[in-house]
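This is the structure I have questions about; it appears just below.
Removed from the display is one protein chain of the complex; every other protein chain stays in position.
Take a look at chain A:
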Amino acid sequence: MLGKEHGLNLKETELCLGLPGGGGSGGGGGGGGSEVETPRATGKRGFSETVDLKLNLQAKEDLNENLKNASKEKTLKDPTKPPAKAQVVGWPPVRSYRKNMMTQKVNTEEGAEKTTSSTASGAFVKVSMDGAPYLRKVDLTMYKSYKELSDALAKMFSSFTMDNYGAQGMIDFMNESKLMDLLNSSEYVPTYEDKDGDWMLVGDVPWEMFVESCKRLRIMKGSEAIGLAPRAMEKCKSRS
């Protein structure tokens, strides 16, 4: 909101600090601090948080002016616009349960077209890992690449390591033998259920397409995912 009007996309430059063991849905908050130093109308210095990786992009004067001109600013009710201001974790205090309900409603109402709406309202998907007792939920719009997603998953599920993923942070689908090795092992691989209801190996499509089509994630042993490989290869080939 404020950032956008000054030509700054805070989201792009934001560095995420995920909570250990979870918090994919709140990954952008970096501990829920106030990432922007906000001056008060009374002129007193506000509470400023010095967390290493936060980038203070907002000029003090600009914000002051904005607070005074509050009434002149346009309403941002259109849910298709992405939030220009980075979301603070857990604020406002609306329970995730209720937030998810409203997110689902917004998505349903806007129909099949999900490009901008999922960015605005988040693309929450459930993540389960075979053998782990709890499900997690992640907001795929919080990540910009498979690498980021894999990092987050690795944090959430300690048995899930990144050794086989190479520099790109994702499975190399072009190398069939390497793929089959992975799938024959007892290493965990991430799979997802797509819009068609098919279970696919994560990484077979470009990231943006993945965010659009992923409905839920499941991390399973490579040996179990082996049944998916032929289909993954087929779908991969048919797309390229």
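Criterion: a residue touches a chain if its C-beta (ideal position, glycine included) is under 8 Å from a C-beta of that chain, and two chains touch if they have at least 3 such contacts; residues count from 1.
Methods note: contacts and distances are computed from a predicted model.
The listed choices are "holo-[acyl-carrier-protein] synthase", "Transport inhibitor response 1-like protein", "Electron transfer flavoprotein subunit beta" or "Ribonuclease P/MRP protein subunit POP5"; the UniProt protein name belonging to the chain that is not shown reads "Transport inhibitor response 1-like protein". The omitted chain makes contact with chain A at the following residues, 1, 17-23, 25-26, 30-34, 38, 40-42, 44, 46-47, 49, 51-53, 67-68, 70-71, 73, 75-77, 79, 83, 85, 87-99, 101-102, 105, 108, 126, 128, 130, 133-136.
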